[in-house]
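Every protein chain but one is kept in place in this view of the complex.
Up next is subunit A:
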Amino acid sequence: MSTTETTESRSRGKAPAGERVADWADGRLGIYSLAKANMRKIFPDHWSFMLGEVALYSFLIIILTGVYLTLFFHPSMNEVEYHGSYVPLQGQLMSEAFSSTLHISFDVRGGLLIRQIHHWAALIFLAAMFVHMMRVFFTGAFRKPREVNWLFGFLLFVLGMFTGFTGYSLPDDLLSGTGVRFMEGAVLSVPIVGTYLSFFLFGGEFPGTDFVARFYSIHILLLPGIMLGLVVAHLILVFYHKHTQFAGPGKTNKNVVGMPLLPVYMAKAGGFFFLVFGVIAALSAIAQINPIWAMGPYRPDMVSTGAQPDWYMGFSEGLIRFMPGWEVNFWGHTLVLGVFIPLMIFPLVLVAIAVYPFIEAWITGDKREHHILDRPRNAPTRTAFGVAWMSLYLLLLVGGGNDLWATHFHLSINAVTWFVRIGFFVLPVLAFIITKRICLGLQRRDKDKVLHGRESGIIKRLPHGEFIEIHEPLSQDALHTLTAHEQYKPLEIGPTVDENGVERKVKGSEKLRAKLSKAYFDEDGQIPKPTVEEYKEITSGHGHH
């Protein structure tokens, strides 16, 4: 477009075809207003911001490959005799679900590849969501105004777990059937209604002939439908809130610094989709996953050793394995605590991390918007809580594979189980304390760097023989970045008796909040960042310390 005059004088028919299509669409959809706000939208750059992208792209890959798989998969538990091209199983009885999975793997060209891409992408999807969630947690990106988006993301993670579980149960193979049996046993443990739930879920007694068809509709329609909606909402909110950024020169809470969507992020993010897809496809070419033919069809009276769920279900496996087998019998009823307690801790573990943003917001009482990310060290208590949570999660993963730990490292399985039992209570506390100490140490180091400069590594000998190391003052950029974080003051309740000696009512919740605020923000909770006065005193003529 050269000048305004030529644009105006051009008759309607002469505009380029692309522009005419865009005009047509704008007249009906208003795309120009949409593009005005978003086409050159600025996104900040940081490697950790791509973790969510990995999750998004693997989700798309799962949908694409999943649609392909539905073209060949028969979600039916009718028993059939196998006559396909996998010789070792010929003549064996199996469900149609299992035999159609064999068909996909051995008789459909490329079917095995798509199956393996689907499964690998699912593992990576959950892993990416997990790591992305941790990134958001440790940098405080969940703070206002993003709490709702944090919950959307959390829901996606939980739904992803169940979509994965219902998905890998579909082939009706020996391994996944064992997992379904475990789930049935867990449902049975629910007081009062457990037996009924199990009968309604399986259409009668386990395994029955219904669950594959039911899991199928849950796996391909119900859960992914909800997830797709949540993903769209999640992305809309990311656009609407504009992305967070780390502190740095020129970056404030009121701006967003980075490069525009068109062209840089179109190319980078679009290209990244292909990178993720390419890596997963190559992985599926060389790394076999879920070889159901080696496990054979499901039989409730058969099992293989070393049975493991997919990794994201591993922590529930750990819960069920380390729990002692408590059972209480009374008045003709059984309370299956040994299974029911793990079943209840399972959601509690997840909810603990999900509600954290709201607890922190309550403690700080901060109602302002936050767009500058925290470095994890600058929020020691939050970071310590996150690491404690992760240590619990990882411990449960270890517990879920206690047999593998025992066999691979020649340990006693009883010892591994007892380690998990004790560690469940001890490890998070230890992790909390250690992490907090490390964060405070790093804060002190930052403070030191601001006040005394960077260690240059140059040793100088003074005339009287003393050796000193020369510290170089930090650049303006670094000084600003290291002091940009905000620090709260601990909340004081104040005197409970006023000057007239009248007692003031202080609510229990307020006392609790003051206590927590103190733990977060007093001198044991954070290292006060260097003040201008401290800096001036040290830099004004005294030289180095």
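The rule is short, and it goes like this: contacts are C-beta pairs under 8 Å (C-beta built on N, C-alpha and C of every residue); 3 or more make two chains touch, one makes a residue touch a chain; residues count from 1.
Just so it is clear, contacts and distances are computed from a predicted model.
This figure omits one chain of the complex; the name its UniProt record holds, of "Cytochrome bc1 complex Rieske iron-sulfur subunit", "Nitrogenase", "Chemotaxis protein CheA" or "ABC transporter permease", is "Cytochrome bc1 complex Rieske iron-sulfur subunit".
Among A:70, A:90, A:217 or A:255, only A:255 touches the chain that is left out of the view.
Only one of the listed residues, A:195, A:217 or A:456, touches the absent chain: A:195.
Per the touch definition above, the residue from A:239, A:326 or A:358 contacting the chain not shown is A:326. In the complete complex, the residue from A:70, A:414, A:456 or A:496 that touches the missing chain is A:414.
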